[in-house]
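My questions will all concern the structure given below.
Showing just some of the chains, left in place.
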Amino acid sequence: MLSVEQVSRTFNKKQVGFSDVSFTVKEGEIIGILGTSGCGKSTLLRVLAGLDKDYTGKFTWEKEQVGMMFQEPRLMPWLTVEQNVGFGMKGDSNSTIQELLKLVGLAGFEKLYPKDLSGGMAQRTALARALVTEPKVILLDEPFSAVDAFTKMQLQKLLLSIWKQQNTTMLLVTHDIDEALFLCDKIFILRGQPGELYETIIISEPKPRDRGDFKLTTRKAEILSLLDLKQTV
Amino acid sequence: TGTDAKPKKIILDYAYYSPVSLVLKDQGIAEKKFKAEDIGVEFVLSQGSNKALEFLSSESTDFGSAAGAAALLAKEKGTPIQTVYISSKPEWTALMAKKGTINSVADLKGKRIAATVGTDPYIFLLRALKEAGLSSKDVEIVNLQHSDGALAVQSGDVDAWAGLDPHMAKVELESDIQIFYRNPNFNSFSTLDVREEFAEKYPDYVEKVLEAYEEARQWTIAHPDETAEILAKEASISLEVAKKELERNDFSEPIPSDEQKAIIIGSGEVLKENGLLNSSTDVEKLTDKLFNSKFAEKILK
Amino acid sequence: MEHREHAVLSKANKTKELRFTKPKINRKVLLGSILPLTLLIIWEASGRMGIIESHLLPIPSVIVEGLYQMALEGTLWGHIGTTLMRVFAGFLIGTFTAVIIGSLVGYMKIFEELIDPIIQAFRSIPSLAWVPLFILWMGIGESSKVILIAVGVFFPVYLNMVAGIRGVDRKLIEVGKIYGYTSFEIVSKIILPASLPSLLTGIRSGLGLGWMFVVAAEIMGASKGLGYLLIVGQNTYSPDVIIGSIILFAILGKFTDWLLKFIEERSLRWQDSYANQR
């Protein structure tokens, strides 16, 4: 599906975003990417999405249709919520949009402009925009960082149901270890600045999982300690 | 060559500084004349000699009204025109100053004088200075548009002004600025010029246009009051000013002849001395090339 | 109970605001006319007291009288109408061309390198200098006047269009790229709307220049129009006609600008800006 070989991205000939990252992803997998702040996760997604051409190394997608949800909402300020959600769609598809807006809890806010949205509402609009075109592969950059714990769980369930229906391949950058444990088949841990792929954690538990699962809780401590930079490398 | 060729339409200009052209347009003389031959007549407003000559130069008009000296300047720069008719001999320019400050041209020494470089008032000023034994180096000539010069002399920014009608007439009537030097023979004429190409192609029609002009000139002489009204209405000036302007126009000599030539040559020499004409130009020859009196002579015989 | 009280309070608030909506517009007009009116009164007064000589600067009442006379005779409408038509046509052509070329230059580096330098050079050629060239190229017909006005409108619109595009947030453009948008779609769906504020400023600037170029355009053998009126006023030394046409320029300019400002305010409602906050 996706194979990445020794990809690096260097800004302005000095600042390194991330370096020497290699991995492969199989169709239908949900991949979690965890890492310390500033280690290059967003840059990696941008490179994989084809937005950033100044990388070295190489990678190949098998499928072309890649959707992406950015770390910031990036809504068009001149479009209403529903127009923003429909931004990437060709043709009329109002019913799909309305349905998805209901799923992310924004029914009734269709006509608002981005400036009148709360942080979490903007993020959910961006999520709806990424999902509405039903891409085969979707890259998600901290998709639930601005929503409350309860809404977050609902949205995680929404992601899982979409994955089940369409066998979507997902790359999910997140800071929430619980979230990664709940959703992902593999978790890549990036570390350092520039970030390098430090560890790959495989979670074979079948989905949907139980949030209270003891096996998962033990792995949380493991991941947390992996993120501690003061630890010996 | 193509003596029997016929133009589709003839484009004439009209200008406030040429009353005959206004009468021609107002009375529809040319239209009447060419209607029978199915030739259209179009009128274009020239806002100054320079525009009239630009229009001729770019073939936007066939006939244009320009001051004689202006036509000479343009001719020297290669504009293919000929002066074929004198529509009037106006006294449209003179030297003005605040009453009592300057009484003769000799008093101008060391003073600031407003004039528009290259136009008739400017040439008039140079000739007046020359006559009084001064040169342009003895005074400071400030380049101002005619209307701006009128303002500047009233507000005291300049000491004297080489004025132009109707500004002159109006200033004279409304303020204490008065003429202190006048000389009708230093004014070049209101000429009618034709494009050389047109004259070559359609010599008969040049004559016909001149016939129309001649008719208009006669009408102007016969109807001074109506002419003043036409001028006042067209140029949106008061009747009083229009009358004053017309008083200073002499409509009696339509043929470009030696007398006119002498005046134009005098202007040309002054222009040459001041560097507006090329120093190698032979002014007499140039004037000969510009003047073509044969059309006017023919129709007036 | 507490809830009730609150509801009442907010209702009172509402009616208060509603009541203030109407007078607000009047207040705006009122405040806006303070300065012009004061100037007018000082001018009229000092004219009547002889501080300003009337043959230099006629008093407003004389000018208005003159305009009124022209209105009665009917010639005024001809002048205004002709000039409005020319400005309008030139404005449309200039804006349209500027948006097209500006988009290309802003979006495609090769166009910028090819044609931006020469456009920037043409930008500083004064309107009067264009006149002989236009007479040469296009004669003195109506089209040459309209195109000259379009030239004036073109430059500020172009400049603001390019600057607007170059200032568009990279982040938004990336969203378009993710959806596989073509260059044309990116321009029309992201770059144009995002640079709209800048473009609208350019259009207003351009309209102003259009009004300025009218005089140059109407030097080219016009026999109607406000620019013509102005030049005739200068050529016949009639300060009342000059000032009258200046006032007409100001009024018409203000009016057309007001139209654009109205459009601007309506189409920028989405901006989370200082202006919309108030």
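A, B and C are the chain letters, set down in written order, and residue numbers restart from 1 in every chain.
Rule of thumb we're sticking to: a residue touches a chain if its C-beta (ideal position, glycine included) is under 8 Å from a C-beta of that chain, and two chains touch if they have at least 3 such contacts.
It should be emphasised that the depicted structure is a prediction, and the values quoted were computed from it without experimental measurement.
Asker: From the single copies of each chain shown, work out the full complex composition and give it as a label formula.
Answerer: A x2, B x1, C x2
In this section, only the chains that are shown with their structure count from here on.
Asker: Among all other chains, pick the one whose mean CA position is farthest from the mean CA position of chain A.
Answerer: Checked the centroid distances; the maximum from chain A is B.
Asker: Work out per-chain C-alpha centres and flag the one nearest the whole-protein C-alpha centre.
Answerer: Central chain: C.
Asker: Indicate the whole-number Å distance between the mean C-alpha point of chain A and the mean C-alpha point of chain C.
Answerer: Distance between chain centres: 47 Å.
Asker: Using Cα averages as centroids, what's the distance between chain A and chain B in whole Å?
Answerer: Here the centre of chain B sits 83 Å away from the centre of chain A.
Asker: Find the geometric centre of each of chain B and chain C from their Cα atoms only, then give the gap between the two centres in Å, rounded to an integer.
Answerer: Taking the average C-alpha coordinate of chain B and of chain C, the gap between them is 39 Å.
Asker: At least two other chains touched by the same residue of chain C: list those residues.
Answerer: If we look for residues of chain C contacting two or more partner chains, we find none.
Asker: Using the touch rule from the top, collect the residues of chain C that touch chain B in their complex.
Answerer: Answer in residue numbers: 53, 55-56, 132, 135-136, 139-140, 219, 221-223, 228, 231-232, 234-238, 241.
Asker: Would you mind writing out the residues of chain B in touch with chain C in their complex?
Answerer: 16, 44-48, 51, 54-55, 58-60, 145-147, 150-151, 154-155, 166-167, 170-171, 174-175, 235-237
Asker: Name, in rising order, each residue of chain C that touches chain A in their complex.
Answerer: 171-172, 174-175, 177-179, 189-190, 193-194, 196, 269-272, 276
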